[in-house]
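Omission of a single protein chain aside, the complex is shown with its protein chains in their original locations.
As written, the chain order gives the labels A and B, with residue 1 at the start of each chain.
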Amino acid sequence: MYIYDAFDRTLVNERVAEFRDQVTRRLSGELSEEEFKPLRLMNGVYLQLHAYMLRTAIPYGTLSSEQLRMLAHVARKYDRDYGHFTTRQNIQYHWIKLAELPDAMADLASVGMHGMQTSGNCVRNITTDQWAGAAPDEIEDPRIWAELIRQHVTLHPEFSFMPRKFKIAVGTSAHDRAALRIHDLGLQMHRNAAGETGFEVMVGGGLGRTPFLAQTIKPFLDKRDVLSYVEAVLRIYNQFGRRDNIYKARIKILVHELGPEAFAKEVEAEWANIKDGALAIDDAIVGDIAGRFVYPRYEQLSDNPAQFVAARKADRHFDAWVANSVANHKVPGYAIVTLSLKPEGGTPGDATAEQMDAIADLADRYSFSEIRVGHEQNLVLPHVAQRDLPALWRALAPLGLALPNVNSIVDIISCPGLDYCSLANARSIPIAQEISKRFANLDLQRDLGRLHINISGCINACGHHHVGHIGILGVEKNGEEFYQITLGGKADEHAKLGDLIGPAVPYGQVADVVEDIASAYLELRARPDEIFIETLKRTGIEPFRERVYATR
Amino acid sequence: MPLVENGKVVEDRYVRVAADAPIPDGVPVIVPAARFLAEADALVARDGLLGVLWPNNKRIAELKPWLGHLALIALDFPKFRDGRAYSQARLLREQYGFNGTLRATGDVLRDQFGFLVRAGFDSFEVKKPADAAAFAKSVARYSVVYQPGADGRLPALRRRLQSAGAADVSEDA
Partner (left out) sequence: MTSPLEQKKIKVTGPVVVTANRTGDGAVIYRHAEGWTTDLAEAAIVTDGAGAQRLMAGAAADDLGAIGAYVAPVKLLPGGHVRPGNLRELIRLGGPTITLPVAAAKVLEKNPA
């Protein structure tokens, strides 16, 4: 994990001081709301239905136990004892008071945390794979590049007032666990024929009213050119992105309207002017950033130690949890553990301050004090020795964090929706809760296999419903909540937008519809191990559409 | 609207000339872009400092042929949230080598001073007198910057390498 140095901490502290001054000037009337709003947004402060919301950045989803304890402290002191982990690896607090924010931010700054650029028309949190640095299939740790870019775009004088927000994701595994193709800018590392590593640059992804998957504008960019290339992309966007219509202001619209070739040409022309200048990255720079990433002092261990194997045989619940929530680690004898934040009937992605403190303790004990946040709204302990898995599981279970439902139908991704969010048209959390209850049976979950449900309470698609195997979008019709259902979306390297199956269904029927879809899948699948998305690909949506609308 | 240069409020020596008004002799003038382009030869031959007011939705590269004749370029922020002029400013300073006065006009507010200076502006038509008075304090806000800008400040990346005794790093723009 990245250790902030004096420069990093100074900048965060100066940011806190600046924001404290801005809040003071707002509360004295010196700043109008119109002038203050973009400033507070650039610190992650939204106004929602009931209160302000603070979105705290968790850069590329990596947390130390000390930082997680501070998140718990903020939840207790300034909020209502819980926080919500988001689809961009950040955390949100939903009950914040503006007048207390400078103090909350000072507390966060004491452990190097902040809300910088988690909102506003600037570059947002740079996300990556929550298994980064531990995944067996990665070329190298993507977080080094994410951190390099993060620093470059933080308080960037040229790109703080862009047409709209800008989201970047970085990946170095062939299997894309960071949903690169739905980002404004996705950087996918490849190894070329000569064995060199570089990035495929994809631009113009994004969901919302006009969803697009990102287009490749450069198949292989030398690593040393990453900052200058990102700069060129942002400069073209800042100058030529639309500013006349908020719904047409993302870079995806510019790429679509110019066409990817013409857009790439603009970028290349600008890049040619700057590529050999101050932004060229040399080994010293990479080494400097990489040097502040602390990696665990792994022991020399073997896979499948005897006690671990015996425990799996002895306890089928433990075995089920291992099969579901534990993944292979690049280092022998270690494992990557996912903590499900999807309890039965619960709010996806929420964690109480108590849970956060407990997880921090477990991270200290079993994961070299490191925790990750996934965009699927679960947490990860990335470096657990396999021999410690039985003890860890026994500690997680009473906390409600060991349900073996990761990647199952109840591992739902959901935005906060109309219960919290002023942009929403409909509620999303109660929908998730009801589905979660209907499919609470673990055997049923296991039988249904990998099945991703994504729920958004409005077209802004913070729940990523377009790329869910089952996507659910809340809309408002005549004052009532209705939900559009899409099928077949995917967020990975085979990214695809889902297809609408028919007219929107009312609030009370959504869980029934999901049951119908699940039943149809069980009947239609060719084999038990043909997962839902594969069955759908084979059959098309027609049989599912028929089943859902036969009685509606 | 107070004008701030060199950290303090100063008198504006430039006269803003409207699109169709006569151009006064012997005083520095700022001419709107369309008129400038239409009358460039005459304006350039004129005695007296010449400035142009350039809109933020027009490519700044069009000014390149004239940079040697311009004492001042004024760039526009129709709303402070419209940040196109930041790119125009950096292109002028860092790629086209413009060394004259670069003025920020329009909705120029205190909380953007730091960014404006880093983008290369050195003259500010500030909307609020209270903001003008706070200029020096605002731009001193951050002792650390993460990226190179037009102001030549060393980004943290480079400062770290220097303090680590790494090889000499040059600050070419």
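In this text, a residue touches a chain if its C-beta (ideal position, glycine included) is under 8 Å from a C-beta of that chain, and two chains touch if they have at least 3 such contacts.
The model shown is predicted, which means the values in this text are computed figures rather than measured ones.
Contacts of the undisplayed chain with visible chains (whole complex): A.
Interface note for the absent chain: among A:Gln433, A:Asn454, A:Thr486 or A:Thr535, the touching residue is A:Gln433.
Interface note for the absent chain: among A:Ala51, A:Ala327 or A:Leu500, the touching residue is A:Ala51. The hidden chain makes contact, of the residues A:Asp419, A:Asp492, A:Asp512 or A:Glu530, with A:Asp419. Touching the chain that is not shown, out of A:Ala397, A:Val475 or A:Leu500: A:Ala397 (per the contact rule at the top).
If you put the missing chain back, the residues of chain A touching it would be 26-27, 29, 32-34, 47-52, 80-82, 96-99, 343, 345-347, 350-352, 354-355, 397-400, 418-420, 422, 427, 429-430, 433, 479, 481.
FYI, only the chains that are shown with their structure count from here on.
With centres set at the average Cα position, the gap from chain A to chain B is 39 Å. Those residues of chain A that touch chain B in the shared complex are 5, 7-8, 10-11, 14-15, 17-18, 22, 30, 35, 38-39, 121, 151-162, 235, 238-239, 243, 273-274, 277-279, 284-285, 288.
Only residues 59, 80-84, 86-88, 90, 95, 109, 111-112, 114-119, 130, 141-149, 156-157, 159-161, 164, 166-167, 171-173 of chain B touch chain A when the two sit together in their complex.
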